[in-house]
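Working notes for the structure below.
A single protein chain has been removed from this complex, and every other one stays in its place.
Moving on, here comes chain A:
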Amino acid sequence: MKPRAFDEMGGFGEGCRPCYAALKRWLDDAPSDLLDQRRKEAELLFRRIGITFAVYGEQAAQERLIPFDIIPRVIAGEEWRKLSLGLEQRVKALNAFLKDVYGNREIVRAGVVPEELILCNPYFRPEMAQLRLVGDIYVAIAGIDVVRVDADTFYVLEDNARTPSGVSYMLENREAMIRLFPELFARQSIAPVDGYPDELLATLHSITPRRGEEPCVVLLTPGPYNSAYYEHSFLADKLGVELVEGRDLFVRDEMVFMRTTQGPKRVDVIYSRIDDDFLDPLVFRPDSVLGVPGLMLAYRAGNVSLANAVGTGVADDKAIYSYMPEIVRFYLGEEPILQNVPTWRCREPEALAYVLDHLGDLVVKEVNGSGGYGMLVGPAADAATRRLFAEKLKRRPDNFIAQPTLALSTCPTFVGSGIAPRHVDLRPFVLTGADKVRIVPGGLTRVALVEGSLVVNSSQGGGTKDTWILGE
């Protein structure tokens, strides 16, 4: 029988794909108790490192270990080359779009994207209008979620242009794999990922507003209660920059300073992992204690750069997502290399009618939702859940988009009963500096550990895998 989903190792059942050949041989030869033992070692390793992820709404386990699966996800070098070209094109278009959104909005004038979707978007920040950023870089760090449906087709599921997380797992997973399975790395050429911190630092340096001086970079975190705090401290450590909270910074005469034991130190680039809303109580939420009062004054004066820029959320909004193919064509004059998942915008009456009629076949998502919250996976939901969701949809149609349920590719994964196929996605990280684009080959592979599940989000019980890009 032909399985419905494309398997990264076995394709549509035609046998082991070449990029998995070496791994499969090793898996076949390895005694099963060895694999079991390595799995236990892997779990211990991660517990010791303390890599955790806070799950909202789960009081009992404020910090939980994200399950790590030791069977890597393998992508052939040739496949990656095409994928990375598509990623670079996509992020270039995102940056051009943001420059325009906060500039003259030619794309609205041209009738490509409705004005309302931009001006009334909750993530649109009027405060960014007419601001010139170093190198016109808005999205310096992008996490583009892609899924695969067959040997040749990758779809972009989501653009993460605000504060994409997960890169620490990419790095930690690789370190763990090298420790656990050195023999596998000796057998074939696997592209390294450990250059990521250097590439990120170079990217951040490239957008400093003060040329000719060694830039002072800081990583701004909301603090230990944030779900991604582990990653913030991990990255600050790898980058060799200070991990700061809002109260460690202050603004004087439109410049940002860090409090240090040797007195104030001028800050040039802020790698911000704080939501825009909390950045500056003088401009955004006045009750925020996480931000830096006056930060936007320094930003607007051109005395500090933020990565990512304020207001990038308007580009990764799911309603804007549906326009991405047009956005790529509009700014770059090229056909998109990566495909978009066909998307129904429920704000359009015919689309809404179609979606309500086909709820059982579709995935319906909140326009501004993330982390897999507030979404309906039609085929997996019972009639009552669908009915409830239909009511929500009818009340605020403009708040939702719908997409067909894709047969995401599967990857062999350790489960209770042995090795079985589980659905995966991939989040590669694209770094855009004023000088060039940098993409570390690989990314974070997330796996839905529940049989048949398509939700890979770690907040919804997903796990991760190491991602191998093979050399040629």
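Criterion: a contact is a pair of C-beta atoms (placed from the backbone, for glycine too) under 8 Å apart; a residue touches a chain by one contact, two chains touch by 3 or more; residues count from 1.
One rule holds for everything that comes next: contacts and distances are computed from a predicted model.
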{"item": "Candidate names \"Sugar ABC transporter permease\", \"Transglutaminase-like putative cysteine protease\", \"ABC-2 type transport system ATP-binding protein\" or \"NADH-quinone oxidoreductase subunit M\"; UniProt protein name, chain not shown", "value": "\"Transglutaminase-like putative cysteine protease\""}
{"item": "Given A:G77, A:P293 or A:P325, the one touching the chain that is not displayed", "value": "A:P293"}
{"item": "Selected from A:M177, A:V251 or A:L470 as touching the chain missing from the view", "value": "A:V251"}
{"item": "Residue among A:G166, A:P281, A:G313 or A:G463 that touches the chain left out of view", "value": "A:P281"}
{"item": "Residue among A:P31, A:P126, A:G212 or A:P349 that touches the chain left out of view", "value": "A:P126"}
{"item": "Missing-partner contacts on chain A, residue numbers", "value": "115-116, 119-120, 122, 124, 126-130, 250-254, 281-282, 285-287, 293-294, 297, 300-301"}
